[in-house]
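A single protein chain has been removed from this complex, and every other one stays in its place.
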Amino acid sequence: MRHFVIVGVLVAILTPLTYIGLSSAHMMPVEASAQSQIVDQMWNWDMMAVSFLLALIVVPMFYSLIVFRRKKGDTTDAEHVEGNTKLEVTWTIIPLITVLVFAYLGAYTLGETRIADPNAMVIKVRAQQWSWSFEYPDGFTSTDLHLPKDQQVVLKMQSSDVIHSFWVPEFRIKQDVLPGRVTDYRITPDMIGSYKVRCAELCGTSHAYMEANVIVTSQADYKAWVADQVAAAQALAAIPGPNAARGEKIYEQYCRACHSIDGSKGQSPTWRGLYGSTVELNDGSAVVADDAYITESIKQPAAKVVKGFDAMGFNPVNAGVTDAQIADLIAFIQTLK
Amino acid sequence: MPRNEIIKRILLSLAAGLLLSALISEFSYIFLRTPQDRGPQQIVLVVPAGTAERVAHGEAEPSIPADMIFVVGDTLVVKNQDNVAHRLGPLFIPAGAEASLKLDTIASYAYECTFRPGQYIGLDVREATTLRTRLVGILFGGLPMGALFAVYAVLGIPYKKKTE
Amino acid sequence: MAHLNKSDALRQGIIIFVFLAVLTALEFFIAVTLEAVALLVVVALVKAGLVLYYYMHIYKLSQEADDEDEDRHSLAYKTATNRLGLWLFLLSDSFVFGGLAVARFNLLGLTRPELNQLLGLAVTSVLLLSSFSMNRAEVSMEHGDRKNFLLFTVLTFLLGAGFVAGVVFVEWPTAIAEGVTPSANAAGAIFFMMTGMHAFHVLTGLIFLFVIWNNGRRGVYTQEKHWGVEAATVYWHFVDVVWIFFYPALYLIGKLI
Partner (left out) sequence: MKKIFSSTLARGLLWQAVGWLVGALFITGIRALMGLQAIDASKFFFTEPAWVFGGLLGALFFIGGSGIVSDWFKWAKGEETSEHHEDPAGGEKYFNLSLDHKVIGIQYTLLALALFVIGGTFALIFRLELAHSGLQLLTLQWYNTLMSLHGILMIIGILLGVSGVINYLVPMLIGAQDMAFPRLNAFSYWVAVPGAVLLLSSLALGGFDTGWTGYPPLSARAPVGMQMFFLGVFVAGWSSILGALNVIASVIRMRAKGMTAFRMPILVWAAIATSLIALTATQLIGLSFQLVMFQRLLGMGFFDPAKGGNPVLFQHLFWFYSHPAVYVFVLPGLGVISELLPVFVRKPLFGYRWVAMSSLGIALVGFLVWAHHMFTSGMNDYLRVPFMYSTLLVAVPTGVKFFSWVATLWKGKIETPTPMLFVLGGIIVFLLGGLSGPPNATVATDLHLQDTYWIVGHFHDTIFGGYVFPFFAAIYYWFPKATGRRMNETLGKIHFWLMTPSFLVLTLFMMRIGLLGMRRRIADYDPALGFDWYQLIMTIAGFTIALSVLIFFINFFRSMKHGEKADGNIWNSRSPEWQVPSPMPVHNFDQPFEVVGEPYDYGLTDAPYIKFAKSTHK
């Protein structure tokens, strides 16, 4: 009986110690969204259970290893105890009840994270192999995600090629982005600061670098930023004919993830000095990089493949790049000497 | 243990598992219900008179939302009270008439339409958590529970012959 | 079936075959008129039950299971172990077809591709007939009637070959002609994968039939010792049971796309 008491006391001591140790170790990133407080609450309940269960198994185990060690030279067997059905039933029923309690807590927490604010702001997110782009309700598109504090936003997300996953560690919530279907990401940022959205589903070679800035500002700053963006977008759109500056914006949105413009080598050919150069193709032939070649490389990426590279895995046309935008891109490429 | 005893215990365990799972599922459904959790309905969108001019001046008609969320199986009925014919994706609605569009696949359509300034309206068709989904959920929760209870019932509880 | 004498076994075989044929016709009728999915599933289950009990004699599994003190090296004991092994393999293989059925209903829901119904019914009847003649072959072997065993095995082989030819050389080209191609859409892909995997299993069944025909011809099997024949029979009927579920899933259940 003495053993039981000692073990019981040790478990009673170790459990809070483990829990305090865990929660003081700042296991989670900063809580930057309303949902993150809810998720962390569930996490703390989990950690309480883990601390208790860890102690409940480890303490009697190490206690036995110390106290019930075989004495030197003792070759007899230990006491013949086969089992105890009452004990077995208890340690089946209690975990079952714990499981049901955690099922309830889990469902409650999930419900809390999905509470929908009817007039949440809708931002369309397009993910492609290795970059994000955000289309705001006011009609302009940016590669940065600006969000106003304390207002729920619904990101309607879709991918142009493979499965990606939108995750901001400080917001806690993660949601896959699927080709051919829209998935929702509902979040209410409640802490000003700049974070990073990091793609969390393996999406090919540069999955590690598929990131974008997430900037949470006050309502006023957000409105000011939107006003500038709308003005800039309208100014840019007003310029007639193919335009390099517009081309650069499109480049940033669709092509920057793979093509460098400073000549550095990477997964795909650099655009620096491309226009007018002779390009060697993988079937040995060579072609001058004029408007026609570049337009064809954009519209049918697999038609002519540059030597030493795999075919361009991204199809700009079905990602939504229009003919006018292609013209702007070519204008931009022409400026890259 | 005779075979019909085993079968009796298995069936009882499965029933217990399904019951318990039904309890948990329905209880947790309270937290998870969203407005879209309803059976298919008919949803009416009215294009009020004068919308065409407003759109021509680049203003939005307030009563027409930019995005509408539907449930698989819904029917969208567009009533055109304007004096001008309107188009919504595949639908052509003469002035004063109405037309309906069946939405039975999960998708998000971006149809052009003539009664919104952006010339485009988002129709988002969702998979609703209908009763059928909840029953499937109860099955997914109940079967493993039933299986576990069955293992314990058949192998755990010793079988005492009636005669003893 | 061994306990039944020859004529009773024949009668039972015929009754079961008639039942199956009637139910298949019923299935076709239900699909064309009511499109009641639940009813189609029930009919398929009944057909499968009949084949499993009467043609595949699944009950033999439990008969030998509790012969505790049987001599471990006796033929009966070895055959019972072989039988258990075969049924475990069929259980495992059925998960492949289960997975394909899940894929079919996940991708197409309650819709189905536009297929030639008469062709579908034709190949199904050919396979049903082959099941009946396979039953005749096994019953003949169980009564030591080698001549009929060989005759019906050849008949089953021809019907089976007819089925495969029907699917691959008639159905596939007609489907492709009507636009249901492997690479066109999910419906085409599912149709070709399901019929392809099933046809492949029918092919392996045909090889199995050739082996037992060849051995039967050379007198390897006797009335007491013919495990090869039982294995080929049960496998052949299993492939038929798979089609009992695949036929409605592909041809009858759901509205046309």
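Side notes on the structure shown:
Lettered A, B and C in written order, each chain numbered from 1.
One rule holds in what follows: a residue touches a chain if its C-beta (ideal position, glycine included) is under 8 Å from a C-beta of that chain, and two chains touch if they have at least 3 such contacts.
Since we're looking at a predicted model, the values are computed, not measured.
All shown chains touched by the missing chain in the whole complex, by label: A, B, C. The chain omitted from view is touched by exactly one of A:10, A:163 or A:327, namely A:163.
Among A:21, A:95, A:139 or A:263, the one in contact with the hidden chain is A:95. Only one of A:183, A:213, A:260 or A:334 touches the absent chain when the whole complex is considered: A:183.
When the whole complex is considered, the residue among B:12, B:49 or B:148 that touches the unshown chain is B:148.
Chain B meets the missing chain through residues 21, 24-25, 28-29, 32, 37, 127, 129, 133-134, 136-141, 143-145, 147-148, 150-152, 155-156.
For chain C, the residues touching the absent chain in the complete assembly are 65, 68-69, 72, 77, 80-81, 84-85, 88-89, 91-93, 95-96, 99-100, 102-103, 106-107, 182-190, 192-193, 211, 214-215, 218, 220, 228. By the touch definition given at the top, chain A reaches the unshown chain through residues 3, 27-29, 38-39, 42-43, 46-47, 49-50, 53-54, 57-58, 60-61, 64-65, 68-71, 74, 76-84, 87-88, 91-92, 95-96, 99-100, 102-103, 105-107, 109-110, 112-114, 161-163, 165, 167, 169, 172-176, 178-181, 183, 196, 198-209, 211, 267, 282-283, 307, 310, 313.
Going forward, only the chains that are shown with their structure count from here on.
Relative to the whole-protein C-alpha centroid, the nearest chain centroid is that of B.
With each centre defined as the average position of its C-alpha atoms, the distance from chain A to chain C rounds to 49 Å.
Work out the mean CA point of chain A and of chain B, and you get 27 Å between them. Each chain gets a centre from the mean of its Cα atoms; for chain B and chain C, those two points are 39 Å apart. Annotation for chain C: no residues touch 2 or more other chains.
In chain A, no residue touches two or more other chains.
Interface residues of chain B, counted against chain A in their complex, comprise 20, 24, 27-28, 30-32, 34-35, 66-67, 106-108, 118, 122, 124, 152. Chain contact summary for the complex, chain A toward chain B: residues 92, 100, 103-104, 107-108, 110-112, 114, 116, 122, 137, 139, 156, 158, 181-182.
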